[in-house]
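Of the protein chains in this complex, one is absent; all others appear in place.
After this line comes subunit A, so read on.
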Amino acid sequence: MPIQLTSQAYCKMLLHAAKYPHSAVNGLLVAEKTKEKKKDSHSDPVLCVDCVPLFHGTLALAPMLEVALTLIDTWCKENNYIIAGYYQANERTKDSRPNQVAEKVAARISENFSDTAIVMVDSGRLTMSCFEPIVLIYDHHENKWKNREVTSDSFEDWNEAQKITSALLEGRSYENLIDFDNHLDDLRNDWTNPVINKSVLDLC
């Protein structure tokens, strides 16, 4: 089942990458939990309604990642979400392939969600206008992560996503984006990003 991104999920990923242009960043994608899997639901896309920005800088250390995964999993359960994917932007703009960290985290997520996707943000193509989607979506097929073509179908509403993301980038909203690292620096920082979520809603 392919994933689809809402405007909120897409723009927060890009804001995270824009906030730390000289670092790698990563985060989790969450989807609403559906009650049952229907027999013919193979072609229904999984809608990733939101994302939780995790870390910036060194991504390859385990302990805080474990804390984040457990905490966010608990939060998901309370909000009827499920962790459905993982996103990452690499440190170097010319490199947009998933690395060992991405594959490991995705494997961990797959234990609870069979159609886990890896979304790589191609920060080399990040612009204010966001005229084209700059994500690469990878699905797990036959033990390998394969790149799928990204079209406007990969979004709930590409025009809305483009408009909102561009507006927030111009307004430098990324300065207020909170990731899990920021939360660990000061517990009052809220990684659910209610302020940015409200800005997104206001722009819809």
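Here is the rule we use: contacts are C-beta pairs under 8 Å (C-beta built on N, C-alpha and C of every residue); 3 or more make two chains touch, one makes a residue touch a chain; residues count from 1.
FYI, contacts and distances are computed from a predicted model.
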item: "WD40-repeat-containing domain protein", "Ribosome biogenesis protein BOP1 homolog", "Aspartate aminotransferase" or "ER membrane protein complex subunit 2" - which is the UniProt name of the missing chain; value: "ER membrane protein complex subunit 2"
item: Residue of A:Thr34, A:Thr70, A:Ser114 or A:Asn159 in touch with the missing chain, whole complex considered; value: A:Thr70
item: Residue numbers in subunit A that touch the chain omitted from display; value: 21-22, 58, 60-64, 66-67, 70-72, 74-75, 78, 92, 94-95, 100, 172, 184-188, 190, 192, 194
